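The chains shown are only part of the set, and none of them has been moved.
Letters A and B mark the chains in the order given here, with residues in each chain numbered from 1 onward.
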Amino acid sequence: MTLHKAEKVVIITEKLILKGVCEIIEACGATGYTIVAAGGKGSRNVRSTSDRALVIEDFANVKIEVIVKYKTMAKNIMEQVAGKYFENYSGITYVEDVEILRPKKFNND
Amino acid sequence: MDFLFDFLTSIFVQFQSPTLGFLIGGMVIAALGSNLKIPNSIYQFIVFMLLMKIGIKGGIEIRGADLSAMFLPAVSTVIIGITIVLIGSFVFSLLPGIKREDGIATAGIFGAVSASTLAAAMVLLEEEAIFYEAWVPALYPFMDIPALILAIVLANIHLKKQNEGKDSKVDVWGIVKESLRGSALSALILGLSLGLLTNSESVLESFYEPLFRGFLSVLLLVMGMEAYARLNELRRVAYLYAVYAFIAPIMHGLMAFGIGYIAHVTVDFSPGGVILLSVMAASSSDISGPPTLRGAIPSANPSAYIGSSTSVGTPIAIAVCIPLFIALAKVVFDL
């Protein structure tokens, strides 16, 4: 099998807006995404990891990863998420080059 | 004089009550940098248990209750919640250096209700053997939801005025639905339904009731630690928030006491019920209100309303208001 170039978009933001972010991801045509619980520190605050009592759980962080085949779709997701949410909510987004095994899995063509 | 003495005695007793002790203990160990932590899943389960207990017990009582006796108190809770938000928004609009939507959101949080404060009051009433109708605590959504919705509507009207162009209508029904679907109200309503429709006395008495007091102690510990942790947030915003958070619970509680007194006279609402109504008014939402507001008024600064509520409002409500209203009731109702 050969490996195929693809892009991995990563979004780290507040759990509270997870649903909205996933909707954008799906609307942009991605075939899936992976979510991981996260904590962290950024310009706004220290966000705790989810092991101690989070009186307001929605304010924890999540890390969302999306593999897409083309850079355009990657940029589209990043810009929409940042545009819609990052003025009022904590969050960062970046993209990395990856190589995938079975490109058909990430096709929505 | 007598009242003052009663009140001071009551405060003194309250300071020895483990309920308050756990709250203060949590603040102190957080301030000392302790690494003690209550696991998140335990905390979530405790909140679930307390609300189920309130719900089931309320539901069982409603089964046999005179619905007409509930009507006035229920309407009162709605009115109190709305009044608090209106007054708060107005007060903040007069204060300097407060962003309009931050003030409205804070007023909304103080109109809403803290389940942990309410539970603490219930335990104290039981310790003092002051009777209350078991359905009273279950009224809390009647204060909570209207207050939050009103705050969201007010904030959106304000924001709409600001940027004329974008017309964003407020989806009131959407907010109500989201509130009811939240974990806190879901648990309460589930408990209410089970209490109403099933013979749930056995499970209430063997499980939810005996564990109530102990779980509350753990919850108050968490609240105390959280109160300290959130002080930082308060420091970032205008000190007037702290002033409001200090005074408002007492004012709101006293107003509710008055309204409750009317219900006492007219429909024989119990003194314990009047106290609980006052405590609901005095309390400010710490669990379910903040994410609701954060979602619905994204541009409001959460440090303002969370800091005020968690770090000042809740401790004041528990440490000052509960004993104050109990002492007041003893005098007024001659208990």
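Going forward, a contact is a pair of C-beta atoms (placed from the backbone, for glycine too) under 8 Å apart; a residue touches a chain by one contact, two chains touch by 3 or more.
Predicted model, so just to flag it, every value in this text is computed and none were measured.
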item	value
Total copies per chain kind in the whole complex, with one of each drawn here	A x3, B x3
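Everything that follows uses one rule, which is that only the chains that are shown with their structure count from here on.
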item	value
Whole-Å separation of chain centres (CA-atom averages), subunit A against subunit B	35
Subunit B residues touching subunit A - in the complex, by the definition given at the top	37-40, 42-44, 222-223, 225-226, 286-287, 290-291, 294-295, 298-299, 302, 306, 310
Complex contact set, residues of subunit A against subunit B	16-17, 50-59, 88-89
